[in-house]
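Note that one protein chain is taken out, while the other chains of the complex remain in position.
This part shows chain A:
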Amino acid sequence: MKVLTLNFLSCAVKTCKSSSDSFPLHPKEAELAKDDVEINPQLLVNVLPRIDWAALRTTSTELGFPTLPDQPPTAEELEADEKMLQELHTLLMEMQIVEGKLVCGHCGHEYAIREGIANFLLPSHLV
């Protein structure tokens, strides 16, 4: 599962959906792996407005990547910044979470990730 996926997932517990604490989920004891993906600067520039930057910043810091700036770069800034392009490419397109847990900041439920597949099925008392 690409690290970028965390930008689109939230806690599966119904009563958490409306809480801002259920997004993003917090990786815990995460083991990462890196795929080799050819860089596509156009995709990175286009994907920026699609991303919740504050959430990505949280994820990036929690996984031990360099701290992202407070504000997302503009398209022009990103196109001109080779280093930023490469960093974002690695973080968004190459990094995979292989093992570990995703923790909800609202209810504390932990979703296990095993061999790259996160399990969001809830035990019956939480459905």
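Note that in this section a contact is a pair of C-beta atoms (placed from the backbone, for glycine too) under 8 Å apart; a residue touches a chain by one contact, two chains touch by 3 or more; residues count from 1.
Keep in mind that, in the parts below, contacts and distances are computed from a predicted model.
The listed choices are "Vacuolar fusion protein MON1 homolog", "Disulfide bond reductase yfcG", "Queuine tRNA-ribosyltransferase accessory subunit 2" or "Methyltransferase domain-containing protein"; the UniProt protein name belonging to the chain that is not shown reads "Methyltransferase domain-containing protein".
Remark: the residues of chain A touching the chain excluded from display are 1-2, 4-5, 7-10, 12, 17, 23, 40, 42-43, 46-50, 93, 96, 111-112, 114-124, 126-127.
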